[in-house]
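Of the protein chains in this complex, all but one are displayed in their positions.
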Amino acid sequence: MTLESAIRNLVIANRILAHEGVVDAYGHVSIRHPDNPQHYLLSRSRSPELVEAGDIMEFTFDGAAVGGDKRQPYLERFIHGSIYASRPEVTAVVHSHADDVLPFSVSLTTRLRPVVHTAGCMGNHIPLWDIRNKFGDTNMLVTNVEQGRDLATTLERNNVVLMCGHGFAAAGRSLAEAVRIAVYLPKNARVYMEALRLGEVRVLSPGEVEQKMVKNPNAPEIVRAWEYWAKRAGCGHLLDGAV
Amino acid sequence: MTLESAIRNLVIANRILAHEGVVDAYGHVSIRHPDNPQHYLLSRSRSPELVEAGDIMEFTFDGAAVGGDKRQPYLERFIHGSIYASRPEVTAVVHSHADDVLPFSVSLTTRLRPVVHTAGCMGNHIPLWDIRNKFGDTNMLVTNVEQGRDLATTLERNNVVLMCGHGFAAAGRSLAEAVRIAVYLPKNARVYMEALRLGEVRVLSPGEVEQKMVKNPNAPEIVRAWEYWAKRAGCGHLLDGAV
Amino acid sequence: MTLESAIRNLVIANRILAHEGVVDAYGHVSIRHPDNPQHYLLSRSRSPELVEAGDIMEFTFDGAAVGGDKRQPYLERFIHGSIYASRPEVTAVVHSHADDVLPFSVSLTTRLRPVVHTAGCMGNHIPLWDIRNKFGDTNMLVTNVEQGRDLATTLERNNVVLMCGHGFAAAGRSLAEAVRIAVYLPKNARVYMEALRLGEVRVLSPGEVEQKMVKNPNAPEIVRAWEYWAKRAGCGHLLDGAV
Partner (left out) sequence: MTLESAIRNLVIANRILAHEGVVDAYGHVSIRHPDNPQHYLLSRSRSPELVEAGDIMEFTFDGAAVGGDKRQPYLERFIHGSIYASRPEVTAVVHSHADDVLPFSVSLTTRLRPVVHTAGCMGNHIPLWDIRNKFGDTNMLVTNVEQGRDLATTLERNNVVLMCGHGFAAAGRSLAEAVRIAVYLPKNARVYMEALRLGEVRVLSPGEVEQKMVKNPNAPEIVRAWEYWAKRAGCGHLLDGAV
């Protein structure tokens, strides 16, 4: 994929996440640089709904802006770099505060589980990371490399890590997968929350989860959602084929 | 009804279901072919909000496209064909993942019941189908005739079948009835969920349910909703009389 | 108030109730005829969002259309006539299926109570009417005078009556009061539902409820809401002073 196409898709992803209510003023999405796997692309400090191609910056895994770019970056860019550094197969990362996921991020007793098939790509195990455990009282943001690495360590080989009182980070082997996880994770959380109220719940089996991973981001059923979300978010004109 | 009118109504139904939040990127609605009861009409693989008349394809009950149509069909079209094959009186089918219904699709303890009069047409008994029972670990989609037939067997003579961790299929003796069930089923689920929290609940009696079936899809109170939903969905201009 | 102004306000009320989510395809609002207290004004069978001045019909308390008007009326107009007949001080009636109120209409154990000050005008006691008690298995609609009178008998001197598995009817001494009750009743129901989950709840005292009744529909704080709702509903241009 050309850099230009990659950036265009990243802008679409920003708008989709905003329009689907996954991010608000905060939250962000990045992709690994298509030509340099040691770098990643992420907007300057702007709310995702407002992000345009010109806002995209290039970073090293340590969060340093490339090419003398002096614009204000996101404080929490270390989430992204740390995950790219520890997970070579990951090519896209979403960080979000979606309300429906947050109850599971502060519950000391109940863990989030996959129950809805569209959210199967969230994976079987969703680890929970509390910044307080290692760093004590902070502003709860991931603002340096050390915190980012600690988060990535908890994420391990999973697709999603919940961040206590804060939100989640999702790692995808494609941008389509990362966005898909981020859109369906809150729906899954809401459904699971309601179902728990009714009694015992059927969760996805490991075998079902395995089959729900996004193996081909250009499969018709994956592209169908991407196209739909992009049009709803008002950027259908940016669509240009491969995701 | 002419084929042209039937297709126009099917497009309206797609848009209504999208606008009322019953379907999102996924979910679909079909009708039995007005001139050939062994065939049915269903969009190519597109999100319902985007469906236009030109997207409608014709299928046999086994899910084969008629007339050499090579466009990408929905993976789950077997839901539709199997229900038409086993239920001669059914003329429209909706498949949806509506969030508010999903908790009842994964609860191992509590069954969905009709409590709201507008949802009475959902029927008295709502069977629950778990693809895992017969097919083991799958991607949880109904992707072949055998799975479709198993679903239709569980549906039996009822109007709605819940699909575990997935959604529901609704069968109507008219398009108006199928759409009506699909719109009010999630509302009924939400109300029942909340009411259960308060204690013992009054459910509709079999006699009440019987009287809420849509006997005449052109009755003023049925047309009133169809017209309202179509206008809200931005396709009032497609309305042309009989549903 | 002139008949023309009364009708204009009734149209605004229809649009407000639709826009605020109190009514959908169904539900209706009426006013007592300003010049003939034995008649009332109500739209023909249309969804409230679509109602225009030309849709307003005039009815006797028995539900007969006045002046040879042959248009299709609402099946449930008997709700309105029966309340006007039994409650001379009532000048406006709303009937709604608002989702958030419905759980309390089917709970056999928990009664709705006023907990939010803006909903104080709902009154202290909210009776519950089950059509099944007197009429057995029906389509659950109020479709004749006898059913309407039975409902009005249960309403008694209160402002709101819940209808089992169906919705509610609200009676106001002004249109502004009836609409206000209808808008805030669902909010109150939602808040009460959530608060019950937390434990014991503070409800409004009879003295507080008394002070929240809408004594003057043209008081600034009442007009402020009416003006706001009308503008949001896209009919600010219809506003012309007194409500």
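A, B and C are the chain letters, set down in written order, and residue numbers restart from 1 in every chain.
In this section, contacts are C-beta pairs under 8 Å (C-beta built on N, C-alpha and C of every residue); 3 or more make two chains touch, one makes a residue touch a chain.
Here the structure is a predicted model, which is why all the values come from computation and not from measurement.
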Interface partners of the hidden chain - shown chains only, full complex considered: A, C
Candidate in contact with the missing chain, chosen from C:Ala18, C:Ile31 or C:Val115: C:Val115
Candidate in contact with the missing chain, chosen from A:Ser5, A:Thr60, A:Ser107 or A:Asn144: A:Ser107
For chain C, residues in touch with the removed chain: 115-118, 120, 187, 190-192, 194-195, 197-205, 207-208, 210-212, 220-221, 224-225, 227-229, 231-232
In chain A, positions touching the absent partner: 24-26, 45-47, 49-50, 72, 75, 97, 99, 102-104, 106-110, 130, 132, 136-141, 164-166, 193, 196-197
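Please note the rule applied: only the chains that are shown with their structure count from here on.
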Angular offset of chain B relative to chain C [C-alpha, multiple of 5 degrees]: 90
Centre-to-centre distance between chain C and chain B (centres being mean Cα positions), rounded to whole Å: 32
Shared-contact residues (touching 2 or more other chains) in chain B: 197
